[in-house]
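Here's a structure for you.
Removed from the display is one protein chain of the complex; every other protein chain stays in position.
Up next is subunit A:
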């Protein structure tokens, strides 16, 4: 039987660089030109199959707009295995903002986190403000993966997620790796199974 791995992936980047569009393309292979700021895109998952037939399931967390006013919760970074930090190649300032998020990740997230810097809106290359050389150089200095994508055309999208999947340490089960529990490898109690209680365990207290 082929192996299955599950990882938490967080998206970061300035508003309107295309974080949600990138995920929509990856997960549903769709694009919406007039997509409003993130509403209702709660919790997406997508699975990537690697060459050896093992599968990597990404549990994708969108910022839900909480990045706008310094209000991303610590919960967001907690136990993230990988991050896609997005900038818009037609906006120089968005790369600066991406660098801020990367510093924040280096401060708050687990040191083993895999970070990919992603220049989106490649379909608007004629309006490019951020050169490939500049972004690539920065990524190399910081030890990040780097690529350019177009959520609109789909170019580079599947590739970056697959590249991340390949880079994640698959040698140990995720739960054993950092010693932290994460969804899919739950060790705690399950509130979802409300009815019927836990079979064959405790009787009601009969003190």
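Rule of thumb we're sticking to: a contact is a pair of C-beta atoms (placed from the backbone, for glycine too) under 8 Å apart; a residue touches a chain by one contact, two chains touch by 3 or more; residues count from 1.
What we mean here is this: contacts and distances are computed from a predicted model.
J.: I want to check something: the complex is missing a chain, and I'd like its UniProt protein name from "Large ribosomal subunit protein mL40", "DDB1- and CUL4-associated factor 13", "Protein Abitram" or "Rab GDP dissociation inhibitor".
T.: In UniProt, the chain that is not shown appears as "Rab GDP dissociation inhibitor".
J.: Which is it among A:66, A:131 or A:153 that touches the chain not included here?
T.: A:66
J.: Using the touch definition up top, pick the residue from A:46, A:92 or A:132 that touches the left-out chain.
T.: In the full complex, the listed residue that touches the missing chain is A:46.
J.: I need the residue numbers on subunit A that touch the omitted chain, in ascending order.
T.: 27-28, 38-46, 64-66, 68-71, 73-76, 78, 108, 180-181, 183, 186-189, 191-192, 194, 197-198, 201-207
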